[in-house]
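Here the complex is missing one protein chain, while the rest keep their positions.
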Amino acid sequence: MSRVMRLAVAGVGNNISALLQGLYFYHELLKQHVGSAGLPGILHPRIGGMNVDDVEIVAAFDVRAEIIGQDLHAAIFQAPNNYPHLGVTMPQQAAKVALGLDLDQSGAVVRREQVVDELRRSEAETLLYSLPTGMQWAADAYAQCCLEAGVGFVNCTPEIVARNSEVLAAFVTAGLSLIGDDLASHLGTSVVHRSLLRTISERGLTLRSSYQLNIGGNEDFRNLLQNGGSKKKSKKNALAQSAADLDLIEVVPSAGYISHLKDNKIGMINVEAVGWGGTPVSVDLKLKVQDSSNAAGVIIDLIRIAAAAQRCGLSGFHAAASPMLKSPPFGHPDDEVSAAETALASLEPRVAAE
Amino acid sequence: MSRVMRLAVAGVGNNISALLQGLYFYHELLKQHVGSAGLPGILHPRIGGMNVDDVEIVAAFDVRAEIIGQDLHAAIFQAPNNYPHLGVTMPQQAAKVALGLDLDQSGAVVRREQVVDELRRSEAETLLYSLPTGMQWAADAYAQCCLEAGVGFVNCTPEIVARNSEVLAAFVTAGLSLIGDDLASHLGTSVVHRSLLRTISERGLTLRSSYQLNIGGNEDFRNLLQNGGSKKKSKKNALAQSAADLDLIEVVPSAGYISHLKDNKIGMINVEAVGWGGTPVSVDLKLKVQDSSNAAGVIIDLIRIAAAAQRCGLSGFHAAASPMLKSPPFGHPDDEVSAAETALASLEPRVAAE
Amino acid sequence: MSRVMRLAVAGVGNNISALLQGLYFYHELLKQHVGSAGLPGILHPRIGGMNVDDVEIVAAFDVRAEIIGQDLHAAIFQAPNNYPHLGVTMPQQAAKVALGLDLDQSGAVVRREQVVDELRRSEAETLLYSLPTGMQWAADAYAQCCLEAGVGFVNCTPEIVARNSEVLAAFVTAGLSLIGDDLASHLGTSVVHRSLLRTISERGLTLRSSYQLNIGGNEDFRNLLQNGGSKKKSKKNALAQSAADLDLIEVVPSAGYISHLKDNKIGMINVEAVGWGGTPVSVDLKLKVQDSSNAAGVIIDLIRIAAAAQRCGLSGFHAAASPMLKSPPFGHPDDEVSAAETALASLEPRVAAE
Partner (left out) sequence: MSRVMRLAVAGVGNNISALLQGLYFYHELLKQHVGSAGLPGILHPRIGGMNVDDVEIVAAFDVRAEIIGQDLHAAIFQAPNNYPHLGVTMPQQAAKVALGLDLDQSGAVVRREQVVDELRRSEAETLLYSLPTGMQWAADAYAQCCLEAGVGFVNCTPEIVARNSEVLAAFVTAGLSLIGDDLASHLGTSVVHRSLLRTISERGLTLRSSYQLNIGGNEDFRNLLQNGGSKKKSKKNALAQSAADLDLIEVVPSAGYISHLKDNKIGMINVEAVGWGGTPVSVDLKLKVQDSSNAAGVIIDLIRIAAAAQRCGLSGFHAAASPMLKSPPFGHPDDEVSAAETALASLEPRVAAE
């Protein structure tokens, strides 16, 4: 029997819109007795005994005045959110959006106590941290609140949380999960680009040059136009795992904020190589995805891993999460994927022998 | 020390143009002390002690009157051949084009004796069978000539030779290599398409539909317009190895004979899938390659494997060739790539212990 | 005040599905007081005093047993039709599908009388001929039935009807419209390709080569795979109007029947040219359209032109239709577009002077 996990969220952006609508989308499919193998877009129908729809959002924090106090199922559609309506029926939610952590004029964090109280009141097992990229202070402060309230933490952003060894040690000591940092997309441009470069190299062709451009119309693309430097570096590093020469590869994380694309992301990849006799080979690829679905498709696994591990008495980082993160605390081991599958299996509840 | 292999060829088309010009292209690079690691487009710089340029074409058969008697280095540029000039200097060759096997009006094969004599005179170790697709009689007859003359056989085409167990047994008995059938391209549309479908499936997305179109301007594309049925089936099967549903995938081996593309091949791939919440993901890919380079980049390995195995006293099919063929006699085992690498290593000459 | 036109149709394929659903789509928009200027996809909101929704289908002919007797609003969704549901509500129609003309075993046309009777009974003003390409006998026979019943004729197909001077003379004598032959798509690959070639030539670049491929998943694409020759020639001619050299351009009308594309059509265009100093310029374009919408967007104008002209006492071919046809009876004059606009204006009803 599955037990619904209780989730708190910090930041009510497109990711949460995708997550919440998706929960009801899959709930309807499961009610219609669709075999879980046939759930579209789902890699792991069951983790730790939980189905895809065994998640309830019990607390939600944000600082945008216009959504504070709104029921979550309405708040997720407020601008600048622009993830599409999936056409599912959503009931009233357990959670109304509460005022979250902020900085006062002196730069001090305010409302810690209220956030801790709300986390306790909601009996959340895990908090999903999904605020806009670039607010290290907020990631730090929410992690502290979780430690105080006895709640696990999943970090979607590139801020350093799970990679901070002191913070990780504190979660271990507290018996809480800490999963992060930085989501790897479900099917992102990096994954596809890396796979293409690997194929070319495995076949013995010689890379001459490659580039990757990404455009989109959500807030991420607007932010990245200015602040794409660290993302660019991390993306180039992700590609270099295939032994491709970094000098030959250019990556532009946000080549344009195109508002009418809304939450769609378009990645364009070019690879120029040479084969036999030095004759040229070129590949051009265009990938179009719903950006926040790309996140939610991974979030659904990370939050179930965090809750399941905690329920098993495990704490800190869990190896099952490693392939779904750009920067896990212990890097990407060579046998990561099979290690993660083994780790996932270990989270499944055992049927007691009679 | 490397020993130059002696190669006979049946069919003097674009593949042989690519092969012969490439031999001199790499010869020049190797003379300039380019480390063999730096050879563009080469996966295996050395096989069985042979470098990429350790191949000499000592006999060549064809039936086009206009090239019979021509030196090979001139014959490769006659129409309808349209592989580009690589700009390398080529000396007179050992081989002039000789009149090959043909059918008389009664449908009987003529000139067997002359072909066997020429094979013997040339002291070829291996014959590369590379005539236009669809002439099973010719593949059979050349294989018989090779058995008689004591020459190994490499089959580039989809005709059934290595998969014919009687023929395979005859080559084994004769102590000769028999490598085939049907070249897998160096970097073909199938390889790229399969890799894309695998990536999508590994990430948990659900395939909705996919298609692959191929166009080109060489004789293959003209032939396939009419006779693409078996190729279409074999290409769909190649893709289905990634567990993708055959009903969802369409393949058009020759979607057009576009003469001004000459020996260039363009492959266009589309994949439509769904991710989280049933939201769509689409990938469009365009691959442009020099078609006959794509063949020659694999031929260079197959002929060296054939000769090296024979020199080691091995006979019949050799496992090192398996991943470079579309239809090897024993199918594609799961661990084919690593098995092939081990098999390749076993062909390297040992330094005698003192 | 507008007067609804009465239309008969021969052939109940995707074009009729697109037409009928579209009539209700625009009817709903017009009821919502959307200014006619804002009607999406409509070039001429009013022709001859008729709005886009002033069309009623009063008779329909086909020979597929499974739809005979069905109400038209159900028949349009039967396989192999695969135009999408536009989500509009459609009432019962005036027309049920009646058994149309056919050939008996001796090759003689049967059911002429019944068709003439049904045309008379329905009081249709115009018949839209939209059967599969390649049945010249059917085009001829339906035209004769129309002459007998006093009904105008619009020919969507490449069969020769309006270009047959005897037939044209007969319609003129009978005081009936005859509009054809062969629809130019609303936004087809030819239009876009021609515009691209013209831009390149106007700017002074020199064309080197160009190709155009079309794929789709409706019956047209299946038919054209075998019978694309005449279509290929007519398409190349359409492009050559921009003075481009025919030898440099390749067109493949059906490069693939890809069933899961359904009624979508994808056109792929490549242009290679050279500019200053002989340096290369290349353009690749991909066009994706709903194939039968592309037809219906033009049909809506042609049938209103046919009816309006007849109502004005005009007969035979009308110049307003010229730019919407691939092969009008008098070719494409240079000033065709402005001449057509003038001709269209002349069809508008005058308000009587006091």
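By letter and in written order, the chains are A, B and C; residue numbering begins at 1 in each of them.
FYI, contacts are C-beta pairs under 8 Å (C-beta built on N, C-alpha and C of every residue); 3 or more make two chains touch, one makes a residue touch a chain.
Everything quoted here is computed from the prediction, not taken from an experiment.
Trainee: Taking the whole complex into account, name the chains on display that the unshown chain touches.
Mentor: A, C
Trainee: Which is it among C:L287, C:C312 or C:A343 that touches the chain not included here?
Mentor: The one listed residue touching the chain not shown is C:L287.
Trainee: In the full complex, which of A:A108, A:A169 or A:I258 touches the chain missing from this view?
Mentor: Counting the whole complex, the residue in contact with the absent chain is A:I258.
Trainee: Which candidate, A:S209, A:N223, A:N237 or A:S346, sits in contact with the chain we can't see?
Mentor: Only one listed residue reaches the unshown chain, and that is A:S209.
Trainee: With respect to the chain omitted from the figure, which of C:G41, C:G134 or C:G150 is a touching residue?
Mentor: Residue touching the absent chain, from the options given: C:G41.
Trainee: Tell me which stretches of chain C touch the chain missing from the display.
Mentor: Where chain C meets the chain not shown: residues 18, 21-22, 25-26, 40-44, 84, 86, 186-187, 191-192, 195-196, 199-200, 203-206, 273-290, 293-294, 296-297, 300.
Trainee: Hey, which chain A residues sit against the chain that's not shown?
Mentor: Listed in rising order, the touching residues are 208-209, 211, 213, 215, 248, 250, 252, 255-256, 258-261, 268, 284, 286.
Here is the rule we go by: only the chains that are shown with their structure count from here on.
Trainee: Provide the C-alpha centroid distance between chain A and chain B, rounded to the nearest whole angstrom.
Mentor: Centre separation, chain A to chain B: 45 Å.
Trainee: Report the inter-chain centroid distance for chain A and chain C in whole angstrom, where each centroid is the mean of the CA atoms.
Mentor: Chain centroid spacing, chain A to chain C, equals 50 Å.
Trainee: Enumerate the residues of chain B that touch no fewer than two other chains.
Mentor: In chain B, residues 284, 286 touch at least two other chains, as defined above.
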